[in-house]
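The structure under discussion appears below in the form of structure tokens.
Omission of a single protein chain aside, the complex is shown with its protein chains in their original locations.
Right, subunit A next:
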């Protein structure tokens, strides 16, 4: 498994290719890329700042991937999450999952994102024309996670 928390951008194509070419058995690689929206709740977003808890963040992401691997027959998974200041349309997160068949890879990719959203210690602060605010957690993210229980 690969877990990286970094300020730098990442090359989604290269990460997917690496996962795919490493496993001749892989019939499927499913990837999710999150990016900074230019509008949130109707306000123009000029910048998103991501804070995290160094040490716990990496452990938390590794635990989430391990849980996914216990649940589905995955070959491997990569999670890269950026921190620091990001402009609109910057990539924030990549989750890529390799498995023999697509069903397991689709499900595991969603599972990892749903747990990342509700358990991994990252916090977003958004700068708009109306000032800078910490974003609130969404109830819909909790509901998305509960469907796996």
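Rule of thumb we're sticking to: contacts are C-beta pairs under 8 Å (C-beta built on N, C-alpha and C of every residue); 3 or more make two chains touch, one makes a residue touch a chain; residues count from 1.
Here is the rule we go by: contacts and distances are computed from a predicted model.
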Could you tell me which of "Transketolase central region", "Peptide/nickel transport system permease protein", "tRNA uridine 5-carboxymethylaminomethyl modification enzyme MnmG" or "Molybdopterin synthase sulfur carrier subunit" is the UniProt name of the chain missing from the displayed complex?
-> "Molybdopterin synthase sulfur carrier subunit"
Selected from A:17, A:39 or A:56 as touching the chain missing from the view | A:56
Listed in rising order, the subunit A residues that touch the chain left out are 34, 50-53, 55-56, 59-60, 81, 92-93, 113, 116-125, 134-137
